[in-house]
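One protein chain is absent from this view; the other protein chains keep their places.
Chain nomenclature is as follows: A, B, C, D and E, assigned in order of appearance, with residue numbering initiated at 1 for each chain independently.
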Amino acid sequence: MSGEAPVKKSSYTIPIGPIHPALKEPVMFTFQMNGEVVESVDFAPGQTHRGIEWMGMRRNPVQIVHLTDRICGICGVTHSICFARAVEQIMEIQVPERADYIRTIIAEMERIQSHLLWAGVAAHELGFDSLFYLAWRVREEAMDVIELITGNRVNYGIIQVGGVRRDIVEEQYPRIQQCLTYYRELMDKLLHVFLHDRTITMRCRDHGILTYEDAMKLCVVGPTARASGVKKDVRIDYPYCAYGDLSIDIVTPNLLMGEVRGDVYDRIVVRVLEIGQSIDIIQQCLDNIPSGPIIWEEKIAKLLLACKKAKGEAIGRHEAPRGEALHYVRMEGEEAPYAWKVKASSYSNLISWPVILRGEQIADIPIIVASIDPCLSCTDRVAVVNKEQQAILSKEELHRLSVEKTRRLQHD
Amino acid sequence: MIGMTPLTPQEVVDRFRNTFGEGVEGTLIRERAEGMKKRPNYNLWITLRQELLKPAIQTLIDISFPHLAVISGVDIEDQIELVYTFSLYFGVKHGEYLVNLKIRVPKSDPRVPTISDLMPSAVFTEREKQEMLGIEVVGIPDPRRLFLPDDFPPGVYPWRKDEKGIPPSMIKNLWEAKRPKDRPAPPVPEKPEAPVCSVECHDPSEAPNETETEVKKE
Amino acid sequence: MITDFVIKNAPILVVAIPLIGAFLCPLVARISPMWRKTWVLGVVTVTSLIAILLASIVLTQGTVIYVFGASTSNLTVPIDSGGIPIRIIFTVDAMSAAMEVIMAMIGFSVILYSMSADQERSSLEQYYTLFLLLICSVMGMVTTGDLFNFFVFLEISSMASAGLVAYRVEKGRAIEAAIKYFIVSTIAAIFFLFAIAILYGQYNALNIAMLAQRLQFTLIDKIALILIVMALSTKCGAVPMHFWTPDAYSLAPSSVTAMLVVVSLASLYALFRFVFTMYGLTLSYVTIGWVLITLGVLSMVIGVTMAIPQKDVQRLIAYQGISQIGYMLLGMGVGLAVLGNPAQLSSFGIIAMEGGIFHIINHAIYEGLLFLTAGSIIYRIGTRDLDKMGGLGHSMKYTMIFFMIGVLAIAGVPPFNGFASKLLIYESVYLFNPVLAIIALVVSILTLASFVKVFHSIFMGPRLLEYAGVREAPLPMLIGMGILAVLIVVFGFFPQVVVNTIVAPAAQALVNQGGYLSVILGGR
Amino acid sequence: MALLPMIPELLKQLFLEPATNKFPAKYLPSSITQFLREVNEGKVGMNPPVKLPLRFRGKIAYEREACTGCTLCAKVCPAHAIDILPETKRMRIWVTQCIFCSQCTDACPKNGLSMSEEFLLADEDRYSEQRIVE
Amino acid sequence: MIEQLGGFLYVVLGTIFVALFGIGFGLGVLGVDRKLTAHMQARIGPPLRQPFIDIRKLLLKENIIPENAISWLFNAAPVFALAASVTILLYLPIGGLPPVLGVYGDIILIMYLLTVPALAMVTGGFASGSPYATVGAQREMITMMAYELPLATVFIALAWRLARAGVQDPFSLASLTSTPIWSVAGPLGIIGALILLIVLIFVTPGELSRVPFDTPEAETELAGGLMVEYSGKNLAMFYLAQGVKSVAMASVIVALFLPWGLSEFVPGIPALGILLDFLWYIVKVLAVLFVSVSLIRVAMARFRISQVVTMYWIYLGGLGILGLTLLFLDSLGGV
Partner (left out) sequence: MKPTPSFNRSLWVYHLNSGSCNGCEIEIVAALAPRYDPERFGVKLVGSPRHADALLVTGPVPNKMKERVLRIMEQTPDPKVVICVGTCGESGGVYYDSYSLAGPIDDVIPVDIYVSGCPPRPEAILHGVVKAIEKLEQLQGGAT
């Protein structure tokens, strides 16, 4: 026996998903493993396709605004802003300034709740439930204010083509102000518990690294890019809504850490710092918000008519909590848009998975996957599926693979 | 890559015009200003001849390595228009331009070269265009489908507006599910007729109720 | 009449019966295979019965001495020899009796097992002959009271084992392994012979007791001791002389492997016997004690770490066996190291030795069982490669249970026998040096972990296609394994009984050098 | 503690009032049916949900009298929740389909539609009476 | 004869009593743990009797045996886990009462018995044939390997120090309880013992598979790990075993480090003394579990499996050796 070297498989495959607790949403991963280490990654999105763009091409803009809310429930306002801005450019109308400010405020509220949500989920992936509970407990404050402003906690439905549907009235200011104070006081604690916890540092530092070069080449967006030192933020680079009026700067991890490593930890840093930035933005908006109308045309019937007349193409962008989202809309004088392409933030970020997962251990997969804050419901919106899919390995095969893996584990 | 001498939008367009001359079929600079200070942002639209796509992207890269957001596609009669959306950034606050390069390919020969050698991140969105619009990306390193399953009927491309689009047989109306059909309408007190519409944006009979959908169904 | 005879001659019978059985085997085999089977089984049964009888005699009456050619046993020292025992004597004290019983039981189980396991093989009569010879030789090794006799039995065992290892002659590598085994054994034997020569040359005696009495502990004696330790630790496969075991164990048929375990334990027994009884207090026991302890710890750690990456079941078990030998060396070594300190000896030394001895016994049983279960798996699926196994738990339920029992025993999980003996070791060794106890504890867990993986690879997982037709092992094999499993459980549940009746006397016998001498040399 | 910054935080929290809003009761009553009945009868109080904001968008309310049957609401409804009843030229809203966007109420020229505060709509039957507004 | 029968009856009844107590108290402990955890996380948490309700629920659920499982093993594993956990309790003094088996348990025996429920879980996980469970089972084994080193160090160190102080039979819980380490150790030794206590406290969550050492059951990575395929009464049994094991582990810590009773304060009233001791024991167990399970669990993130090993072998193992050394130095000066 000693003479003949046992046949070693150089790698084996483990599939994860589409339903796996580490993923908030279904996606199908295939990992090529070498021992405990990931060699390469492939993934198949497409489990939550609902064909939203196609549906949009059958509906009028007022309906689509609500459909865009439901491209994704987490960046509820993102896609509405993108879509509305695109249509407004085609119609060549000006949005009232007050509406721009309200859009900004609500978008930043959304960023706060989304980052806290992510922080909670990441803590949960790390098995740190108290932090999960803490994040979600303080998130309720933002949810309350969002509900106060818009009337719903999620899928706000506040954007309309030409402006916003709900004003922020005088009586609401103190409540919003209170929320800002609450978070401002909380920031130190958040930074402390997230960034100074030994266990978190151990799990996140130097894992899932995305270098600056890779980040540029792969065109990732949002906190994922900024954590790698790419200074890119639509809000600051490309003035729109009220962002052009504000004094804000791009958040990169070196502001706090003095260096950029592009690892999971840096992504936490960027997100937590951005919560603080959002508080600041909302404060500036509240202080400077002009008075005036909130929508270009209040009468829905007239609005629809104007939309129907519009012709042309345009692009609306917005920096969502996860990075740049972008809608390409083309109208041809019909009720429904002629073409509509949604580019959501995760769409750009998913491509970094293979890079950041390579060489990592199995146990780190969930947190690294989560670190780009993936949500696929936006990315998946287009594909069409009508037959039973067969990409999933049979159960037997899965078992077989697992057995092989066990073998591998034994020998390392 | 970042930190080049900033060009104005006009200079960018001029660069293209100078480099490609006749190859540039049209250019448009759209300026839009929002907020109180009305700081403008710029969207550049450059229509090119099909074969100039890659040199054009190279030009962009030479200016400053751009960020590829997405490739959009529209089915326009017998052509497919592809819009390559980039953002060009010089490291200056408020100084990013959106650059849209548009090309058209005929449906009869729907082939475009891959740009993934220049922009590695393009693979994803190119794969999507292949399956959604039925174009062929020549030289794509990973030609598999992205969203569609392998057993999706060949020759059906969801974004096509022609006969290759989604056939009605694939559509399911979810709202119909077990909804009671024979519920009587509740009585209404007699009232004067509804006033005539002053705007005339829509004809009440056009409302998206069952009638409309039923037509589509059969 | 016959009973009387048997009782009187029991010590020689346990050696003689297998010997005669071995030589008659080819003759009987001429009649029919059925007869051969019955014959062999009969021989082992009788041997076992006599061994048990002998043990009971020893327990009730104390050490039994059998002198060849003398009318009574107390005539060990011929009147005319000037106090030099020149007769060949067999000494059966509690320790040897215990070993004999265990060996006989294992021999019995293995034979039963190989009735069906090996029935398709060719030249079975040679196989059985060798087998019986082997039993004869190990019995001899533990009973003899004479160095040269021991050497003879050692040689017989080497030849028989080599023959058995090579038994699967169809495989070239088996022969290679056999030759390797034989060469190693021979070198060991030569060392041993040197030692004998040295001692004989100086003291003109071969009898252990005699030598013990006369030993001067000169430099040359020390060399002899070193030679003996080297020879016997090679034979029992302790680190650093362990390299041959995995090869031999992984290539021999499983039933043979189980017996090889017995051989190595007999050697281990002899090692202790010589070290304690012959050299005893005369040697620098602390140093030698530490030597044994070091060898033990090394064996434990190296054995288990080498075992983890193995893919051949038998090889893996062999490495685990090396690791277990370490425990015995550790226990005995600690005992030896405090031999000269009566307070420490009584507070923990003796317990450590009891642990070591008990572990020898237990080890023979569970290691044998593990090899047999591995054998029955190989018998059914025809591969020893762990990577190729899987899902057998669905079809080989009983084999799986036996394997589990063996695993839990070897890993020292209560309530199986391995735990009982290891507990004795832990709870005494820590007083000598706590770190040793910690290492011992941790190695056990490593053993467990490694076996859990093995267990999983062999039995767990979905039913594999290629083994769809695999059935449970045949009944005789199951019975063979069952006997050992029952022993494991019984020893595990009633360790106190075993310790009190067998182990404690055995340990006493080793420590009590004077006692041994006085029995043999008639109270001088 | 420096390495585990949560510990002081947690220990402090141990002695603070939990952040939980005790809706509908602190623990599960021994019988829900009875509890709900008693709540209806006003015998026991139900802990209210977190306070609703002013513009909360709950279940839709419809005033048939005010409506003129202009169908604008059906046109803007993004969820196909509004059926036009041709016999009476009035609307029927399927709550089970409604996504509570309030678009129809914005659109209605006659203020025939509004969003109520009712939002606890779980039901065994998605087409039960309380879920059809007409 | 009658006496033997009486003894036998005593053991049987005692076993039943201890099993019931262990299960009841075990569930109670889980309830308290959940409640306290919830409060620390600013939640109300379940009612204290929630674990009992959960168990009753599980008992009436369907017991699904997965297709690929080896069914008898799959079903036997939970029984073994529970039985082994209860067995541990038989060796432990509960309150002021001596152990049921009359003999005080041997600490090494207990250490090994503690591994048996884990082994049963591992076997069950393997037998279920699910890949998640298989990975979980392997991790459980690794975790076990990891924590045995510090655990062994603590036990051996304590026993050794006691033996040095002339205590007979230092591995027996009886001796450990009657002569707590604090009473024999000098100042250095007390520091050493404190270190060992800390080590033991960190071993507890590993032993009980709780955060941060719950990698085998990591919900996010393994969808419930070892237990994925278990349902109904089998799951209930594992759950019970978990509770009983928690009590056992806490009792070990109590016996080793906090053995004092209250009965000495009420001399002359034995019944009251026993009762007091019993209540005091419950308080101690709860306190130990609060620190070693609830608090650690809420304050830490889960470790990666490789970190579990480093943590236990390097850090805690090192601490253990440090404790041992201190005890050693102490014994040089003291005895």
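The working rule: contacts are C-beta pairs under 8 Å (C-beta built on N, C-alpha and C of every residue); 3 or more make two chains touch, one makes a residue touch a chain.
If you're wondering where the values come from, they're calculated on a predicted model, not measured in any experiment.
Counting contacts over the entire complex, the absent chain touches A, B, D, E.
Although one chain is not shown, part of subunit D still touches it, namely residues 18-24, 26-28, 30-34, 36-37, 49-50, 59, 78-80, 94-101, 119-126, 131. Touching residues on subunit E toward the chain that is not drawn are 34, 38, 41-47, 50, 53-54, 56-58, 60-64, 219-220, 222-224, 227-232, 235.
Although one chain is hidden here, its contacts on subunit A can still be listed: residues 18-19, 21, 24-26, 46-52, 54-55, 58, 66-67, 70-74, 76, 117, 120-121, 133, 136-137, 139-140, 143, 153-155, 375, 377, 383-389.
Everything that follows uses one rule, which is that only the chains that are shown with their structure count from here on.
Distance from the centre of subunit B peaks at C, each centre being the average of the chain's Cα atoms. Put simply, the chain nearest the middle, going by average C-alpha positions, is E.
The most distant chain from subunit A, with centres taken as the mean of CA atoms, is C. Among all residues of subunit E, those that touch two or more other chains are 40-43, 68, 129, 134, 138, 298-300. With touch defined as above, residues shared between interfaces to two or more other chains in subunit A number as follows: 130-131, 134, 137, 197, 199, 301, 304, 399, 402-403, 406, 409. Chain contact summary for the complex, subunit A toward subunit B: residues 45-46, 49, 51, 53-54, 89, 95, 97, 100-101, 216-221, 231-232, 234, 236-245, 249, 288, 290, 299, 301-302, 304-305, 308, 313-315, 317, 324, 326, 328, 330, 338-339, 341, 343, 347-348, 350-351, 380, 382-387, 389-391. Interface residues of subunit B facing subunit D in the complex, by the touch rule stated above, are 175, 178-180, 183, 185-189, 191, 194-195, 197, 202, 204, 206-210. Those residues of subunit C lying in contact with subunit E across their complex are 393-394, 397, 400, 408, 412-414, 419, 423, 426-427, 430-431, 434, 437-438, 441-442, 445-446, 448-449, 452-453, 455-456, 459-463.
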